[in-house]
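For this view, one protein chain was removed and the others were kept in their places.
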Amino acid sequence: MQDRIQDGSHIFIFLDGKRNWIRKVVAGKEFHSNKGIIKYDDIIGRPFGIRIESHSGTVFQIHRPSQTDIQIAMGRNTQIVYPKDAGTILVEAGISAGMRVVESGTGSGALTSILSRAVGPSGQIFTYEIREDMFNGARKNLEKYGLTENITMHHQDILEGIKEEDIDAVVLDLATPWELTDEAHRVLKPSRYIASYSPTIEQTMKTCKALGESGKWGMIKTLEVLEREIMVRENKTRPTTWMVAHTGYLTFARTMVVDDE
Amino acid sequence: MQDRIQDGSHIFIFLDGKRNWIRKVVAGKEFHSNKGIIKYDDIIGRPFGIRIESHSGTVFQIHRPSQTDIQIAMGRNTQIVYPKDAGTILVEAGISAGMRVVESGTGSGALTSILSRAVGPSGQIFTYEIREDMFNGARKNLEKYGLTENITMHHQDILEGIKEEDIDAVVLDLATPWELTDEAHRVLKPSRYIASYSPTIEQTMKTCKALGESGKWGMIKTLEVLEREIMVRENKTRPTTWMVAHTGYLTFARTMVVDDE
Amino acid sequence: MQDRIQDGSHIFIFLDGKRNWIRKVVAGKEFHSNKGIIKYDDIIGRPFGIRIESHSGTVFQIHRPSQTDIQIAMGRNTQIVYPKDAGTILVEAGISAGMRVVESGTGSGALTSILSRAVGPSGQIFTYEIREDMFNGARKNLEKYGLTENITMHHQDILEGIKEEDIDAVVLDLATPWELTDEAHRVLKPSRYIASYSPTIEQTMKTCKALGESGKWGMIKTLEVLEREIMVRENKTRPTTWMVAHTGYLTFARTMVVDDE
Partner (left out) sequence: MQDRIQDGSHIFIFLDGKRNWIRKVVAGKEFHSNKGIIKYDDIIGRPFGIRIESHSGTVFQIHRPSQTDIQIAMGRNTQIVYPKDAGTILVEAGISAGMRVVESGTGSGALTSILSRAVGPSGQIFTYEIREDMFNGARKNLEKYGLTENITMHHQDILEGIKEEDIDAVVLDLATPWELTDEAHRVLKPSRYIASYSPTIEQTMKTCKALGESGKWGMIKTLEVLEREIMVRENKTRPTTWMVAHTGYLTFARTMVVDDE
């Protein structure tokens, strides 16, 4: 019965790309929006994946919150790592079940939650956040969605050092990633990936320079991933007029063993 | 000692983006390229992540093959699903540890291998391929890299029906995906994702039409993901001159429960 | 003294990409914005290209209106043809001094003004607009900026026929361009260009089909032009977060002589 909505379930209420919400179902209470009211009692016991009409006649979809739904909900009002970027990090850095991954900063926890699901119960995420407000916000976010099982949160400046070793991937979304490349190399197993996300080209240039000059990294490359939505409507098919043109540059490199004697 | 190269290990030999190879190490044998020869005996026992000079003086990097390395190696000479697309499918469709995923066609097995790693040992991939040559090629590829543990391969036309039920995601790379949308809905749990990859806009239009007209799907959307490589070189930083401008359109939709009585 | 601001001059008042205006200077009057007031008497007699402080301390730039400034001002509140598209039309269709060009629809007159300047005093633009409100609006726009010299405006449905002959280029921004391709061929000189702008892929497909099946056109091709703005700021250089991701598809073809006996 896991796919039935229950008292206490998180639900994703969807109207369109801009009007959607994640809410916790509470028996006897209601969801309010300017498109009408939904009584939670009317949906408890029904399956996820239903359409429901509000009292004022608008039809909403009710879904089980997906990874992307949660990520977007977490990221509201903060800078988020988009699915296109998160997905490219997962595949390019080979992050998968059972891995031990270091992340910094935690930020909203949105990327943390994606990494957490990617490594699964047999893996582990170690995430560092220096700012107290961010740290607390992310903890609240992750607890809310029950995602803390395989996540270790450090309220700490990662530049002071990484506490873990034998790491499979290091994922950075830092203002000065070039200051952490040596430390990342120290804790990573050989032939493993660092992935660094930076909004500006200057950050990217400094990071690539630090990686390259150290001699400790191979296969250094920088990608920019762009996503366009195509509106497929009969006789009106076209890309959306506006798109997010830039989120950040993704730099990847792989640990080399400099001295293996 | 898992990170030491052994007799029988697969290694990724890297020179640059175009010249790289996955090879199986065999004691007493050699790797040959037009940039020189590497004796496998010279690297057995050393760690992954080393640089090694060929007899003619070219320096190669030796890595443990990553998911992307394997995917690219598998895809040589066939059409592949790129990391940018595979990653977006993983994140948008929420594919993660423990899930049961149906895929068709198997093709080279490259996307199959990414899905396999994403769902991990506790998940399962069911992949359908109608063409015998592709089926055998993919089986050989997947066996070669030891990826068959959680993969069930069907040499069968998926349009004749999906054998499994209670599926968490259906991933399609078919010539006529619109013929499979009803069947996909039948086997998917509620509020789960279909992800369909098509190179042409006409395929995409037909798929969206089939999804929309059935009334069985919510949150239908189509994305196109573009990836640019940025050459970060001091005083020469610029995107590469050429890029892959189009691989395919990605259409996502989520199962709605039409009749929940 | 043509570069001095005079009573009656049009000026382009620039604060930033979103806050800029074209105004006519009137002695004794003032320009009002929520960033302060500029007295026209304070700038009459001074050169174009000055900075001027409003009474409330904001610094505005005062420029002679350029083609792009005018085009953007004309296009406010209507769909415009962007510089990137207009420029590509000019160069791909080889539109230059002395040419006779047919355009439809006139729309806001923004593209008309660009074509007008491109063909210069020795060329001629013939522009067709079926909608009375658009026709009058465009006429008012073009008269306002003194651009009517080489423009003939028809308040007429171009599908009823083109009145001119011996045309060097036909530029279409129509809902159904495929209905006009034969007529365009009739009036174009041999080996000359049609350029058709359409927002949707279905329009583009029908246009290409009509061009191709007639056998009357060669070198049919469709382009999409994308423009990104790069914010170049020290240590903060990056593309803008949002961009116009799609304006329209540009289809070009060249008249073939089918029967030259």
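As written, the chain order gives the labels A, B and C, with residue 1 at the start of each chain.
Keep this in mind: contacts are C-beta pairs under 8 Å (C-beta built on N, C-alpha and C of every residue); 3 or more make two chains touch, one makes a residue touch a chain.
Predicted model, so just to flag it, every value in this text is computed and none were measured.
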Touching residue (missing chain; options C:I38, C:A86 or C:I151)
C:A86
The listed residue (C:M74, C:V101 or C:V119) that touches the chain absent from the view is C:V119
Which of C:K29, C:K163 or C:K209 touches the missing chain? It is C:K209
Missing-partner contacts on chain C, residue numbers
3, 14, 17, 46-51, 61, 63-64, 66-68, 71, 83-84, 86-94, 96-98, 114, 117-122, 189-193, 201, 204-205, 208-209, 218-232, 234, 237, 239, 249, 251, 254-257, 260
In chain B, positions touching the absent partner:
199-202, 228, 234-247
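Going forward, only the chains that are shown with their structure count from here on.
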Tell me which chain's centre, taken as the mean of its C-alpha atoms, is farthest from chain B.
C
I'd like to verify one number: the distance from the centre of chain A to the centre of chain C, where each centre is the average of its C-alpha atoms, in whole angstrom.
43
For chain A, jot down the residues that touch at least 2 other chains.
201, 228, 234, 237, 239
